[in-house]
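Every protein chain except one is present and positioned as in the full complex.
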Amino acid sequence: MVVVMQKGATQDQIQIVQNRLEAEGFNVHLSQGVNRTIMGVIGEPGKIDPQILVSLGGVEKVVPILQPFKLASRDFKHENSTVQVGNCVIGDDQITIVAGPCAVEGREIFLETAWAVKKAGADMLRGGAFKPRTSPYSFQGLGEKGLKIMAEARELTGLPIVTEVMDQKSIAMVAEYADVIQVGARNMQNFFLLRELGKVNKPILLKRGMSATIEEWLMAAEYILGSGNPQVILCERGIRTFETYTRNTLDLSAVPLLKHLSHLPVMVDPSHGTGKRDLVEPMSMAAVACGTDGIMVEVHPDPANAWSDGPQSLIPDDFSKLAQKVRHLKGIYQLDDQSAGRI
Amino acid sequence: MVVVMQKGATQDQIQIVQNRLEAEGFNVHLSQGVNRTIMGVIGEPGKIDPQILVSLGGVEKVVPILQPFKLASRDFKHENSTVQVGNCVIGDDQITIVAGPCAVEGREIFLETAWAVKKAGADMLRGGAFKPRTSPYSFQGLGEKGLKIMAEARELTGLPIVTEVMDQKSIAMVAEYADVIQVGARNMQNFFLLRELGKVNKPILLKRGMSATIEEWLMAAEYILGSGNPQVILCERGIRTFETYTRNTLDLSAVPLLKHLSHLPVMVDPSHGTGKRDLVEPMSMAAVACGTDGIMVEVHPDPANAWSDGPQSLIPDDFSKLAQKVRHLKGIYQLDDQSAGRI
Amino acid sequence: MVVVMQKGATQDQIQIVQNRLEAEGFNVHLSQGVNRTIMGVIGEPGKIDPQILVSLGGVEKVVPILQPFKLASRDFKHENSTVQVGNCVIGDDQITIVAGPCAVEGREIFLETAWAVKKAGADMLRGGAFKPRTSPYSFQGLGEKGLKIMAEARELTGLPIVTEVMDQKSIAMVAEYADVIQVGARNMQNFFLLRELGKVNKPILLKRGMSATIEEWLMAAEYILGSGNPQVILCERGIRTFETYTRNTLDLSAVPLLKHLSHLPVMVDPSHGTGKRDLVEPMSMAAVACGTDGIMVEVHPDPANAWSDGPQSLIPDDFSKLAQKVRHLKGIYQLDDQSAGRI
Partner (left out) sequence: MVVVMQKGATQDQIQIVQNRLEAEGFNVHLSQGVNRTIMGVIGEPGKIDPQILVSLGGVEKVVPILQPFKLASRDFKHENSTVQVGNCVIGDDQITIVAGPCAVEGREIFLETAWAVKKAGADMLRGGAFKPRTSPYSFQGLGEKGLKIMAEARELTGLPIVTEVMDQKSIAMVAEYADVIQVGARNMQNFFLLRELGKVNKPILLKRGMSATIEEWLMAAEYILGSGNPQVILCERGIRTFETYTRNTLDLSAVPLLKHLSHLPVMVDPSHGTGKRDLVEPMSMAAVACGTDGIMVEVHPDPANAWSDGPQSLIPDDFSKLAQKVRHLKGIYQLDDQSAGRI
C-alpha cells in the first residue's frame, strides 16, 4: 500500500506513521518529494486495515496497491478451475447451458418445461422455490414443495438442478435437493450465508450483486472459498446503471476481466441481465463470443401466464434455436488455434 | 396502470389484452390514437404483475401509475408516525442523535465511549456486535459478547442501544439486548429477515441499500409493516455512484422526498454517507436543515486505532460540538411558524 | 401521454387540466378509479412539454408514453439505413472495421500505422487532430496539420478517414479532409454542433455520451437528421458506472436494442469502452456476435510511447489477428438462415 502525507506534514507525523507500520511488521520505503512525502509499504496485505492510517495526523490518503482477494485470484492458482455437476464440467471447453422457469409454479407445468428444455439441449435445469421479490404482495415461491418438484424433474429428465437459497436456515433443505446452490444478487454480500455455504459440499453459483464491483464480487467468492468450499461459479447478471430501457446493464466485459483476475468459471445470465426476451439471444451469443463458460436462460412454456419474469422468458422453441446457435458458435471457437474469447 | 399497444397491433390483440384485464376484475378505458392504442386500467394494483402483460401479443409496454407501497405511504396514513425508544420519540419535533463506534471492540473502550457520547448529548448509543465486512479477513465483530457489553453500557448510562442484526438466526439474541434493531444496507432486500423482523416488538432502523431506489426502500419497509411491526425508521446512508472522492453519495433529497411519500420517520447517517470525518459535521447540519428526524454518527475515542471505519469517526470532543450545533439549528427551525424542512 | 391526478384532486382541477389539453388539440380519455383519476391523452406528441402539466393544481405526475424520437425510429423507417463511405457500406451485411491511433502524433508514425492497419484488413482509418482531454496539461492534437497528414494517408492507402470535430468553428475545416466526421462522447449533447452537422453532406459518427440514455442518444441523432443529414452512424463506447476496473462499462445490449428501436447503423468502440488492451479482442467478438455493423479499434505501433490511450491500443500484429477473427465470425453468421444477432 502507499501512504500519501499531506503537504506540510511534519517530520514527527511522518515518523509516527512509519513507526506504526513497522510495528505491524511492514517495510516502509520513504520517498520525499518537493510537495509531498509518500511511503511505499511492503508486507502482508490484510494485516492492517489501510483505512486506519487515514486517522493518523498528517496523512492525506492511503492507496491500496494489491488486490484484496487471494484464494480467488489467478496469482494464487494459475490454471482454470472447473466445477463438475453430474456429467457436466463447468469451466472446461464446453459451453454449459442452464435453462428453466424463474419460479416453480406447479408440478405439471414444471415437468413440461423440464422435458422441453432437455429436448432443446439444456445441460441443467433451473427453477426457484424461494423467490426474492421487491414487493411483499408478489408470489414468493412454493418452498419445499417446489424443491420436491424439481427433484422429481431431475429424476425424470436426468438434468441436474440449480436453485436459489435465500437464508442460512434453509441451506440444509436446499442442499438436500439441489445439485448447484445459487446465491442471488441481493444476497451476494450476505456474509453469514456465504460462510455457511463454504461448509457445504455442493457447487455454489454466486451471482453478482446489482451494484457490486468486480473486486467486491471476488471478495464474496473469497468468503466461500475461505470457509472450505472450492466449487464456486461466478455469474454476471447485469448491474444497476442510469439506463432504464433495460432492466439492468449486462456487463459482459466482466467475463474476460474475471478470466484474467481469477481462475474461477464464469457464467452469464442474459435474461435478468437485460429483462427483455428479444435481447436474450443476441446477448447469449455475445457472452459466448467473449469467453463465458455457460449461460443461464429463463424459459417458460407460456410467458404471458408466468407468475414472474414473463417478459424475459423464452418459449421452448426459441430456446431450442438459441441453444443450437450457441453450441455452433462455441464449436467454431474450439476449432481456432487460440480460444478467441480468452485473454 | 397503462398498457401501450404496439403500432400495428390488431383488434384481436387489443381484445385479448382487454379480456384478460377484465377477467382479473379491472376496468379498462381504451384510447385509440392515430399511432397507438393505449389502455387506462383501473382497479386494485398488485392483483396482477403488470409485467405479465408485456408477454401478450401486440403489447409494447406497461406503465405502472400508482406507487406499489401502501402501508408505508402518506396516502395510507396522513399523520407522521413516531417511534418511541425509552424517553426518546423519533419523528416528533426533536432531533434524535445516535452515536457510538462502528464496532464494539472491547468492554473498557466501549464504556468509555458510551460515557463520552452521553456527556456530549447523544440520545442513543450505537455499536456493532456483528459486522458485515467486504473482506473475510477483516474483524467481524464480538458477537453476543459485544451485545452484553452494550447492555452493560445501557445500564450504566441510561442510553438505549441501536445495533445491527445480520441474519434471521440471531434475531432473538439481538432483540434480547437491543432497543432498536438495525438492518444494514446490504440486508435491505433480505426479505426473509424483513418478514421475521415484522414479528418482533422492537423498532427497526432500516438503512437504504447501496443501490436501492426510494421505491424499493419503501417496499422493504412494507415487508416489515405488513408482517405486523409498525415501528420502522428509515435511514439514508448514501448511495453508490461513479464519484470516488466520497465513500458513497449522500442523497439528502431523499429526506424531504420521503416526508412527502411516507409517514415514517427518517434519519441520516453522514458517517457512512460520506466516509470522511471532515464531511460529517457539514452534512449533519444539512440533514437537519432539510428535515431529518435524527442523525446517526460514528464516534471513537481513538480513530487511528479503531478496528473499522476510523476515517469517518469523530472524536468525542468534535462530536460534542456537532451535537450542540445540530440542536441549536433544530431549535431555530422550531421557532419558525412553518417547519422549513418540511414539504 | 398519461396524466395522473393526486388523490383528492377536485372536479375543478380535473376540468382545468382537461380543458388545457383539449385547447392544445389533444383528445382526453378520463378514467376515474377509486383512488385516482387518470387521463389518457391522445394526439401529436411534442406539441406540449408534458412536464408543464405537473404545475397545474391537483396533478401528481405526467407519464410520457411514446418515444420522443421520430426520424431516428424504426416506426418512421422500417428498413435498415446504410451509410456509404467510399466502397464501404456501413449497415449492410458486412462488418466495417475502423482502426488507427487515438491521435495523429506525426507524419511518419501515422503513415506507418495507416499502412499497417490497411495491410491488416481495416476498412477505414481513424485518427484525432483535435483531442478532448480532461487535463489542459495533456497533448491537445496537431489541429489542421493533423488533418493534412490524414489526407495524405488516405491518398496513399486508399482508406477513408474518420476524425473528430470538437466545435462548430472547425466543421468546415474538418469536413474538407474527413470522410466521416465523428462527434465525441463529450459533445453528444452539443446541440449547436449537431444542428450544424445536419447541414453538412458527410456521414456523422455519433458516439454515445458517457451518461446518455439510449433515448437521449437517439434524440441527439434526431437533431442531425432533422437538420437534413440522414447519414448518421451510432457508436457505443461505454457508459459511466460505479465499476472502476474498466474505464467505462461497454453496454453491448445497446446494439440489439438500437436495432429494434431505430433503423440507423450501429458501431462499437471496444477500446474506449473498456480502456484495456486485453479486453479489446473479446469485446470486439462479442459486439459482432450481438449484431454490430462495425467496430472501431485503437491501433498504435508503439503503445508504450503513444501520447494518449496507449493502454487500450493494440499493436498492428494483434489487430491483424483480431480483424481476421472478426471477419471469420461475421462470415459464419451470414451463412445462417437468420442473422443471429438481429432481433
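Per-chain numbering from 1; labels A, B and C assigned in written order.
Note that in this section a residue touches a chain if its C-beta (ideal position, glycine included) is under 8 Å from a C-beta of that chain, and two chains touch if they have at least 3 such contacts.
If you're wondering where the values come from, they're calculated on a predicted model, not measured in any experiment.
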Please pick, from B:S135, B:S211 or B:N229, the residue that touches the omitted chain in the full complex. B:S211
Based on the whole complex, identify which of A:K118, A:R154, A:R240 or A:K330 touches the chain you can't see. A:R240
Of C:N35, C:Q51, C:Q84 or C:Q324, which sits in contact with the chain we cannot see? C:Q51
Among C:K119, C:R133 or C:K199, single out the residue that touches the unshown chain. C:R133
Just the residue numbers, please: which parts of chain B touch the chain that's not shown? 211, 213-215, 239, 241-246, 249-253, 255-257, 260, 273-274, 276, 278-279, 281-283, 285-291, 325, 328-329, 332, 336, 340-343
It is residues of chain A that touch the chain not shown, namely 2, 4, 7, 27, 29-36, 38-43, 63, 65-66, 75, 240-242, 244
Could you please point out the chain C residues that touch the chain left off the display? 46, 49, 51-56, 68, 130, 132-138, 140, 166-169, 186-187, 189-193, 195, 210-211, 216, 219, 222-223, 226-227, 240, 277, 303-311, 313
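Definition applied: only the chains that are shown with their structure count from here on.
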So what's the Cα centroid distance for chain A and chain C, whole Å? 30
Rounded to the nearest whole Å, what is the centre-to-centre distance of chain B and chain C, using the mean of the C-alpha atoms as each centre? 38
Could you list the positions in chain C whose residues touch two or more of the other chains? 241-242, 244
